[in-house]
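Shown here: the complex without one of its protein chains, the others still in place.
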Amino acid sequence: MPRRGRGVILLRRALARAFLQIGGAPGLHLMAALALALACFLAGGLGLFLANLEGNLLEKHGHAQFRIYWKPGADMAEVRRQWETIRAMPGVDELTGLTPEESLESLRSTMDEGYDFPRPAVATTLPPKALASFAVRGTDTSPARELLERLKALPGVERVRIAPAQLDVAQALRSLSAAALGPLAGALALAVALVAYLAARLCLEGRRAEVELMRLVGAKEWFVRLPWVVSAALTSVAGSLMGLAALAALRLVLAGRLYGPPLWIKLAPMPLEETAAIVALAACMSALGGLLAARR
Amino acid sequence: MPRRGRGVILLRRALARAFLQIGGAPGLHLMAALALALACFLAGGLGLFLANLEGNLLEKHGHAQFRIYWKPGADMAEVRRQWETIRAMPGVDELTGLTPEESLESLRSTMDEGYDFPRPAVATTLPPKALASFAVRGTDTSPARELLERLKALPGVERVRIAPAQLDVAQALRSLSAAALGPLAGALALAVALVAYLAARLCLEGRRAEVELMRLVGAKEWFVRLPWVVSAALTSVAGSLMGLAALAALRLVLAGRLYGPPLWIKLAPMPLEETAAIVALAACMSALGGLLAARR
Amino acid sequence: MISAVHLSHAFGGHKALQAVSFRVHKGEFAFLTGRSGAGKTTLLRILHGQLPLQAGKARIAGYDLASLRRGRLPLLRRDVAVVFQDFKILPDRTVAENVRLPLEVCGLPDGQIARRVDSVLAVLELERAANLPCAVLSGGEQQRVAIARAMVAGPKVILADEPTGNLDRDMALRLMDVFKQFHAHGVTILMATHNHDIVAATPQARVLNLEAGFLGQAGGACPAGGAA
Partner (left out) sequence: MISAVHLSHAFGGHKALQAVSFRVHKGEFAFLTGRSGAGKTTLLRILHGQLPLQAGKARIAGYDLASLRRGRLPLLRRDVAVVFQDFKILPDRTVAENVRLPLEVCGLPDGQIARRVDSVLAVLELERAANLPCAVLSGGEQQRVAIARAMVAGPKVILADEPTGNLDRDMALRLMDVFKQFHAHGVTILMATHNHDIVAATPQARVLNLEAGFLGQAGGACPAGGAA
């Protein structure tokens, strides 16, 4: 028998052994897969929640708003030119300019339906104004403060208000989720690893004698260990896919409920790379568990 | 030797065996406890989150608001008497009446600092109004609709607006959290049970021969099983306490950050009964695992 | 002390015991012989309550196996000790821990346990190994641990299944002397064995010869069969 032919037979046999191991203790492997599925479901679920929280926070709170007021009765042509200047300033995302008439209109729209102000009397007393949105990054507020000074220095500008509460909320939520994410991610990775290791150990515990015996009758080390590595990896891939599928189904159901009147919250699916990373992590941890458990 | 004395010796020995089993495989028991700690940490953490979410939702969104407008220039004495009538209606939690002057004042307060309306001109055009808050329970909206009809029928009332968006948000969030809580609680209970069972099985796998042998040399069934039940329960009590302690620590840290400017979110601790329930559940599941694993 | 009437046992289709009848009196010493697979271990396992009684009747040490309730099985096993053919010792426990097990589970105080274990280890020449884990013992040493464990609690009946297979002839004969001492103190002994030397060296014993599940007569002993 040529050496090559035997190698192929051995490889086939090692892989067949992996499947036989699963088939030989289907309950145990199912339980292991289920445990992993649950771990992945929980890990993925928390990750999804945090990622979406972060996303929603960024959208709603990652900006500071400046309100810039000109003197009532200022020249609107001059004011419009200054709006362009502000729009070009670094860090300014968006600028909405409002003439006194537009201010009145927006004020009226916040009033109860059917009510109207005595228009000319009010309009002439309102100042032209602009709402500038400024993106806040990190916890450093000095760029925002600088911008405030620059806006105040514009000719014709009477007052500039920064919405400080909003700025603080954004920063508080950001630092909070940053603080919570680290420990949570750590705890979850540990949980997945532990479950995978426990499951692999359990699968192996009953077969230690077989592993030992195979060595005693002349099996090469790779032939002894490969089935453990493969079956552990297969079990955990199946388990993590199950968990992530359940998570995806939950997300679909929730997304349907959340993205509709009146909440309009968008629940983004987990990115494909993250899904793949979780599956790969679970497979690697389990394969490692198999490799270690089958060691001498 | 009297029968009684032997019974006491046996009981002592069975308990000693429980501790010896833990001491004999400290790594395994530590790992089992850790796995349980993580499961409890995650389960408790999600429970805590959901309970607090529910609490915050109830406080902010569990109410529908009615806006009741009288005709501009209505007799304020008559209007005030009607405010009292509404306050007494069933389901009405709170009523805030606003005279035209008060309406103008509240409008002004929403305006930018430093601006003032031309007062008499505006005030005479505003209607007296009242904001009534109505507690929404469950998903049944008919009591709210009934109330709406009763309010509309009041003499002198021109229009009644219900804030439908707000009512719907409250109900959407309630039904959402109800829908999410069930599957999540189920998944977590399953996870705890699985981890406990896996750990108990693993502890036992290496000792099956001993259990069998004890029976063969004349041990009574209770003496064979008691050590397994006790050690499994001890391990899981230790584990779940560890997990809940970690959770309590996390809550303290988070609560400090959340309940302060600018968020002022209150993070209530887990109720003592729930904590006890989780510990007891984990202990029972493990004890059951021990009992089953040591069966014939 | 031990009696069987028309005892039969089948595993699936394979008849391991066929209508076996015999009687071993209190204080008697009997060998159970027969070629490999004849059903010797099966018979001993039935008598120890490890296998259910399929057909026939059996009594041992005053217990009727047909009507024995589960809860009383431990009591039977305290009176009837077995030396298992495959030893059944715990490899990760020390010799002393293995030997003390039957005393521990019946609630004997620690002091008495230690004394009894020490003396039985001395008799079986295992003192040196007392605190070694059984996994490291030689085959013969492990077999002696199994014998020590069966003897330590002072049972009324000892069922020994091939207790000398891993022992050299000198050690086997020395051990037979120990069994004979127990026998002299009134213990009933039923020993399955292949070893003709020890059968020959024990003239006071009767020989029950199992052949393919049937009980023949050998060793010039009293006729087997008949109700207990």
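Think of it as A, B and C in the order they're written, each chain with its own count starting at 1.
We take it that a residue touches a chain if its C-beta (ideal position, glycine included) is under 8 Å from a C-beta of that chain, and two chains touch if they have at least 3 such contacts.
Small disclaimer: the values here were computed from a predicted structure and weren't measured.
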item: Which displayed chains the unshown chain touches; value: A, C
item: Sole residue of A:G7, A:G23 or A:G186 that reaches the chain not shown, by the stated touch rule; value: A:G7
item: Chain not shown: contacting residue from C:S21, C:T41 or C:T202; value: C:T41
item: Residue of C:A10, C:L75, C:A130 or C:M171 touching the missing chain in the full complex; value: C:M171
item: Footprint left on chain C by the chain that the document does not show; value: 11, 33-37, 40-41, 85-86, 136, 138-142, 144, 161-162, 165-172, 194, 196
item: Residues from chain A at the interface with the omitted partner, ascending; value: 1, 5-7, 9-10, 13, 209-210, 212-221, 223
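We adopt the following convention: only the chains that are shown with their structure count from here on.
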item: Geometric centre: closest chain by C-alpha means; value: B
item: Most widely separated chain from chain A, with each centre as the mean of CA atoms; value: C
item: Chain A and chain B: spacing of chain centres that average the CA atoms, whole Å; value: 24
item: Cα-centroid distance, chain A relative to chain C, in whole angstrom; value: 68
item: Whole-Å separation of chain centres (CA-atom averages), chain B against chain C; value: 63
